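Heads up, one of the protein chains got dropped from this complex, but the rest are sitting where they should.
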Amino acid sequence: MINKVVKDADTAIKDIQNGQTIMLGGFGLCGIPENCIQALLRKKVSDLTCISNNAGVDDFGIGLLLQQRQVKKMISSYVGENVEFERQLLSGELEVELIPQGTLATRCMAAGYGMPVIYTPAGVGTEVAIGKETRVFKGKEYLMEYAFDADFAIVKAWKGDTAGNLIYKSTARNFNPVMAMAGKITIAEVEILVPAGELDPDQIHTPGIYVHRIFQGNNYEKRIEQRTVRTK
Amino acid sequence: MINKVVKDADTAIKDIQNGQTIMLGGFGLCGIPENCIQALLRKKVSDLTCISNNAGVDDFGIGLLLQQRQVKKMISSYVGENVEFERQLLSGELEVELIPQGTLATRCMAAGYGMPVIYTPAGVGTEVAIGKETRVFKGKEYLMEYAFDADFAIVKAWKGDTAGNLIYKSTARNFNPVMAMAGKITIAEVEILVPAGELDPDQIHTPGIYVHRIFQGNNYEKRIEQRTVRTK
Amino acid sequence: MLDKNGIAKRIAKEVKDGMYVNLGIGIPTLVANYIPDGINVVLQSENGLLGMGPFPFEGEEDADLINAGKQTITTLAGSSIFDSALSFGMIRAQKVDLTILGAMEVSENGDIANWKIPGKMVKGMGGAMDLVASAQNIIVAMQHVNKAGESKLLPNCTLPLTGVHCVKKIVTELAVLVVLENGGFQLLERAPGVSVAEIQAATAGKLLIEGDIPEMQL
Partner (left out) sequence: MLDKNGIAKRIAKEVKDGMYVNLGIGIPTLVANYIPDGINVVLQSENGLLGMGPFPFEGEEDADLINAGKQTITTLAGSSIFDSALSFGMIRAQKVDLTILGAMEVSENGDIANWKIPGKMVKGMGGAMDLVASAQNIIVAMQHVNKAGESKLLPNCTLPLTGVHCVKKIVTELAVLVVLENGGFQLLERAPGVSVAEIQAATAGKLLIEGDIPEMQL
């Protein structure tokens, strides 16, 4: 089996260049590649185009990259809960492309499946449709949306093996599998890294062929954005 | 949770009508819905259009439906290993549409993902492209292929629960998950049926929302088409 | 006049046994509390979960298990988890039977605006555009008028649209209405103690009133 293991986050992201396009897995703060985000902060790589469903919060997740002004453009579906983001957007410092969540996920998937475009009805008749090709199939109108073209995809999984196979935990799965498939180079950080052979081949969520570098992360904070509970 | 359990194969397929289009999971004889095929033989429903990667062998799998002349048209990628099939095809009794294996799988997936069409380069410049719309993206030519529209999908899984969630075993997975997503009505037969709650939500291959009827099959023969071994 | 829980309670009556349902943030989330026993439904959370359960007991929160509103939740027996592409795949393939969501404005031809106030709110559409473009059956839970007392049921939406010609039914603090195929809101039910005239006054779009309008049963 091909060994994909690298030492740490800094090694994994060391060739990401200013101005490149990177995908970052996660939904809100759930399932985000915390270690690689810290490494990107240390590296101070800038002018990034980030494809990620959300932009983190002010002091965690992608919000930290925004604070350090490392992001030129965000492609997201929902960017609430972030004051610095709104400030940069309204001041024109940050370019933002808001697209429907399903379109975002499917444009990742399209890249992973080698499909140049997909059709979705999401956004038909709205400002999202402006400038886009539309087509009617069986009486329903669809937008043609292009597969993403990202230099790097950075994802977080629960378990991974040295061959790059990944297993996600619970809803921390979210965008991670489709982004893992979509990067020209895919970097995976995992909570638990095991030797090839320890994971059940039937239970792999992302086959190792899509993953170029993998390492075991540490000090996961896993911050909760909305702690909602009931009492016993 | 919604209970999808039906009594047996005969109950599961009882409303399949003459002339309808059905998908049948499996690759060769691996992972085929043996119990439902037997029930279709008993029901003698005819003029079926069958979407299945292969046509079984003469005396097993879909080959049995061919012998009873229940199939009007086969949509497959590979139909070797079947003398009766070749006879019916050459005599004109059976209509056959051969399409690339990846196109077959992706047209199923498209239906399950609500995508009206997909683009694939498979078959460009060949007789498969005849009459099909083509389009060039980034200098590469693709065929536009339509999502399948099947009345029923019949799949075989290893384990399932009463909520319709499915887990496949080994390469018996093959076309089953994508067909399970693609049927207007999806019928799943499983080797082991468990109460909802016994399967790990992280390890479900087909979420129950795609499955309308499920039952525990029996007497699985699981015939091997090419027994290849090595000696110790 | 209904409060938020009243609206949720009325909408819960639209939920039938065997349905897969997607609940938006806000009032729609409350609907889950009023689904009667014996009605088996499965709640979809578009970040990638079927079978959303209640909030966890204190101390049992799992940062890895959240809903589309980013709230900590639980799974149920029979739940399944999947990636976001499959989640919107099943939405797009119309496997979700009922979508309940909030709105800032609805027009008499079923357009909905609920994601953006130009120059003011730029949070993004999340999954709303996908949901309204694909759902077979959309119920909007909303206030009939805004804080300035202006109707939110309009001839045409003034805010940027989320989707066109898609809303089927609306439940407000005042009324239950359906959007007619050829345009117009048809009044079906009045909230307890609310008159037809009050509803008429609060509705800027074309309102159809046929026969006696019954009071809601809650």
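The chains carry the letters A, B and C, assigned in the order they are written, with residues numbered from 1 in each.
Going forward, a residue touches a chain if its C-beta (ideal position, glycine included) is under 8 Å from a C-beta of that chain, and two chains touch if they have at least 3 such contacts.
Just so it is clear, the model here is predicted, and its values are computed rather than measured.
Note that the undisplayed chain, when the full complex is considered, contacts A, B. Of B:N18, B:Q68 or B:T171, it is B:T171 that touches the chain left out of the display. Among B:V5, B:A105 or B:I192, only B:A105 touches the chain that is left out of the view. Screening A:Y78, A:Y119, A:F175 or A:Y210 against the full complex identifies A:Y210 as the residue touching the chain left out. Although one chain is hidden here, its contacts on chain B can still be listed: residues 27-31, 53, 76-80, 86, 89-90, 96, 98-106, 108-109, 120-128, 158, 169-178, 205, 222-232.
Where chain A meets the omitted chain, the residues involved are 1-3, 111-115, 161-163, 165, 181, 195-197, 201-202, 204, 207-210.
Methods note: only the chains that are shown with their structure count from here on.
Any chain bridging chain B and chain C, meaning touching each of them, is among A; the list is complete. Sorting all chain pairs by how many C-beta pairs they have in contact places A-C at the top.
The chain with its C-alpha centre at the largest distance from the centre of chain B is C.
Averaged Cα coordinates give chain B a centre that lies 36 Å from the centre of chain C. Averaged Cα coordinates give chain A a centre that lies 33 Å from the centre of chain B. In chain C, 49, 75, 81-82, 85, 89, 91-92, 134 are the positions where the chain touches two or more neighbouring chains simultaneously. For chain B, residues touching at least two other chains, in rising order: 113-115, 201-202.
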